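Provided herewith is a single structure, encoded as structure tokens, for subsequent inquiry.
What you see is the complex with one protein chain gone and the rest in place.
Showing chain A:
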């Protein structure tokens, strides 16, 4: 059952991956089909999504606050905190990571440090994206962007500092009794690959350069990459098999791209068709988890469905 556009959204101004645009606008993709099917069983209809997401957000915000205390020299820490702790950040990468971890029976304590790290990396890439020599965005999440407050030099350094802090945080805070060290290395490798020349940097490069790449390449590289990374890291931490990880990878990539296609608001038939395909693709990947009740908790697949629904419709679907 669809929420109407005028209903109170689950979390005000929730915006999945890059919350720089106002969200109180009419969602464009009302016409996408298949919007009602999260699950018809009683356990998913009892799932309290609002509390799930809200609790996670609160916890992640607190951990991020603790992870970046202001030390000497204060300016750089303040710049880092300014972007990471920005109000209006919806914490989609961390929440997706925790959700994916729990889907496989993982403890969320295992996922929290990586979840925080994902947010740090996400914030770092946004800081750099906004720079005058890049997208030249004076505003981010409704506030002055980092470099307009702290200067380009400090903003570049803040981004440069957040990347290693993310890795450091994962290693120092992930309980070794919950996560083997070999898995931590895989998580770090995954995040590094996402950020690097095959992932987000590549997407931004193409965004700046233009060139012969199709729009889907940019979307995939920038937004798809982050969502994919979040889902896969969560799966790694939850003990997913390689096969399950590939499913999560495809799911995450589709959700990220779907978000961007809808965000771009191009009302062409091509865009609408692409969005529908992406939505179907993401849902299809989740089917393997939906179908096996013994292995995967029904309840815990729900959050992953809601990411798709939100990306497509900009509000959540809750069964009545």
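The rule we apply is simple: a residue touches a chain if its C-beta (ideal position, glycine included) is under 8 Å from a C-beta of that chain, and two chains touch if they have at least 3 such contacts; residues count from 1.
The rule is short, and it goes like this: contacts and distances are computed from a predicted model.
Protein name for the hidden chain, per its UniProt entry and selected from "Coronatine-insensitive protein 1", "GPI-anchor transamidase component GPAA1", "Methionine--tRNA ligase, cytoplasmic" or "Geranylgeranyl pyrophosphate synthase 11, chloroplastic-like": "Geranylgeranyl pyrophosphate synthase 11, chloroplastic-like". Within the complete assembly, A:192 is the residue of A:85, A:149, A:192 or A:288 that touches the hidden chain.
The chain omitted from view is touched by exactly one of A:115, A:165 or A:254, namely A:165.
Of the candidate positions A:54, A:151 or A:270, contact with the unshown chain belongs to A:151.
The omitted chain makes contact with chain A at the following residues, 71-73, 75-77, 80, 125, 128, 131, 133-134, 151-154, 156-157, 159-161, 163-165, 167-168, 171-172, 180-182, 184-186, 188-189, 192-197, 199, 201-202, 204-205, 208.
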